[in-house]
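Note that one protein chain is taken out, while the other chains of the complex remain in position.
Chain nomenclature is as follows: A and B, assigned in order of appearance, with residue numbering initiated at 1 for each chain independently.
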Amino acid sequence: MSSCQTCKDPSKVLQSIMSIDVLSVTKRQEGFQFVNEVESESDSDVEMTNNDEKPESNTIANDGTIVTPGELVTDDPVWMRGHGTYFLENQTYASVAGTVSRVNRLLSVIPLRGRYTPETGDHVIGRIAEVGNRRWKVDIGAKQHAVLMLGSVNLPGGVLRRKSESDELQMRSFLKEGDLLNAEVQSLFQDGSASLHTRSLKYGKLRNGTFLQVPSPLVVRSKKHTHNLPGNVTVILGVNGFVWLRKTSEIDTANNTSSVAGRNAAALSGASGEYKPGSNSVSITRLEEESSWEIYSDKNDPISESMKRTITRYSNVIKALAHCEIGLTEARVVAAYEASMTFSHVGSLIERENMESIGQDVINAEKMRGNS
Amino acid sequence: MAKDIEISTSESKFLIEALRQGLRPDLRKFEEIRDVGITFGKDYGDVTVTMGKTKVHCRISCSIAQPYEDRPFEGLFYISTETSPMAGAQFENGNNTGEDEVLCSRIIEKAVRRSGALDVEGLCIVAGSKCWAVRADVHFLDCDGGFIDVSCIAVMCGLLHFRKPDVTVSGEQVTIHPVEEREPVPLGVLHIPICVTFSFFNPEDAEENIKGESNNEICLIDATLKEELLRDGTLTVTLNKNREVVQVSKAGGLPMDALTLMDCCHKAFKITEKLTDKITEVLKKDIESRNQHSAMLSSENARVS
């Protein structure tokens, strides 16, 4: 009859009184039935943390098992403790609910959910939160705002030009609070916050489209995060879960034809007629010099209504994929877009059943392709 | 209690290290309270309580008021514990919504008012229309930790010491007899709650505290201001002489073993007994000293003998 909780307790008083079970009801639907504490089960539970129970000790929770905070992951001292764990002497405990991950000797627990953690090289989308002293603070959905230094952006007039005091004074005319931009994580500070840069023509201010946010784990880091989709729409899947959908511009088509970064500018210069009419120069420096105020423009290009509908449809199918917790890839977005064509009304796409059916379609299509 | 005072890292390390070796800065034992000094003023219900450098003044006053409609047989009783910069620069004037101020006033409220230390039914004069409203104003004069403990003693001493004017009721007619005319009557105090505050320190890291089995957290009684600033957790136990727990408040802070907390309660009881005796003794002395003169002046003696 002695209850498990006091097995280890030295006190006689507490122990004698604790020889009671706690009753609890879980579901009203099942009638008010009393579920007696399953002693055997909780016994083993307790011993897992307190005693060296034979099957659990020295072994480690396997890769991918779910652990919850306070749970003993291993009592083997050989492991290095990574994120999501804490330790006391030899015991390593989980501090978040998630899955155990082992990389060589590094043991960590990956939380099921959590904020985006920036890493160097991530392509992210952010929103300017604050204009400060020679820097912008950018909300990238991480624990802290990222920093975008004035020195890490391309200013009108080209890279090689020095940042002058007048630039500092007119920082708001480049990027002001609320503006969206895409950028790359340049480096990380000691406390985990990020420093960004936009020193490439594929980064910079965003316009001609719409923004949406999905949980960040759904966007997997890959070589390319900008995709030109059918229907003349371009999607930027930020690693931080921020997504931008826009009308495909010349820069996008140029980027798409040659994804090698070095040749971007060259390819672009050929297609940059719209931006710099009359310029036929192929020189990169020339191009940089001429990258004009237009990259910081707030004006949208004229967008036709059908284009707007297409963008909205993409936006809603991405919401549907996110709802079904399906990782976002170019192929999946396209597949979902095609699947969504059965619904003529774009607005109906975000109804729960429709989102689930689209998600199911995408999964099924993928399975079929995998099998065949 | 103080937010704005900060202690340098080296000093805090020094203090914790000293505690680990069993030493407190003022060389008290861990479970030793500072001397409590109780002085009464000229008037009834005017009391100043000191404990080390902490100094609290409490004044009890009363007036006639109308009872609450839902409780026609009960008098009113308010306790006001407002801090002012007088006690220390860390207290803001007129701002009593700070965490510690709220906790302090709530604990006093629970310890004295909600526990029924004052017999509010005895304050009723005419049911539903007239009753005494008793007011305890606590003033913090100097702060060196232990506000809750000291103010509780101060309020209780004040209530025990206070005398309200005598009244006679004949029908609807209520006569209040001035103190000069008729000997005022004491309030009905049902029990004397005593607060004892424990401060917990974690000599090791948080992991040891939560997962370890050593339970070697340090536990001090009656911390000074410096110790209060550094503590990781606190427990205020209010008890009375009848072995009743009046109130316990461990509002978060360092997790402590249930048995250690029980142990604290038992320690607190010993202190409660000691302090209750002290309070009754001091009160007795004060009344004696007052009666000394009245006995001389009274004409009653001659008649009785």
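Just so it is clear, contacts are C-beta pairs under 8 Å (C-beta built on N, C-alpha and C of every residue); 3 or more make two chains touch, one makes a residue touch a chain.
Keep in mind that, in the parts below, contacts and distances are computed from a predicted model.
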- Hey, which one's the missing chain according to UniProt: "Ribosomal RNA-processing protein 41", "Gyp1p", "Protein PBN1" or "Ribosome biogenesis protein ytm1"? "Ribosomal RNA-processing protein 41"
- Of A:63, A:168, A:301 or A:325, the one touching the omitted chain in the full complex: A:325
- Query: In the full complex, which of A:139, A:250 or A:338 touches the chain missing from this view?
  - Reply: A:139
- Those residues of chain B which, in the complete complex, touch the missing chain: 97, 99, 102-103, 105-106, 109-110, 114-115, 206-207, 209-211, 232-233, 235, 239, 243-259, 261-262, 265-266, 269
- Omitted-chain footprint on chain A covers residues 3, 5-6, 9, 13-14, 17-18, 20-28, 32, 34, 37, 42, 45-46, 49-50, 64, 66, 68-70, 84, 86, 93, 95-99, 111-115, 129, 137, 139, 143-145, 191, 193, 215, 220, 324-327, 359, 363
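Everything below uses one rule, namely that only the chains that are shown with their structure count from here on.
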- Task: Provide the C-alpha centroid distance between chain A and chain B, rounded to the nearest whole angstrom.
- Result: 55
- Query: Okay, in this complex, where on chain B does chain A touch?
  - Reply: 207-208, 210-213, 258-259
- Task: Would you mind writing out the residues of chain A in touch with chain B in their complex?
- Result: 8-9, 11, 14, 49, 70, 86-88, 91, 93
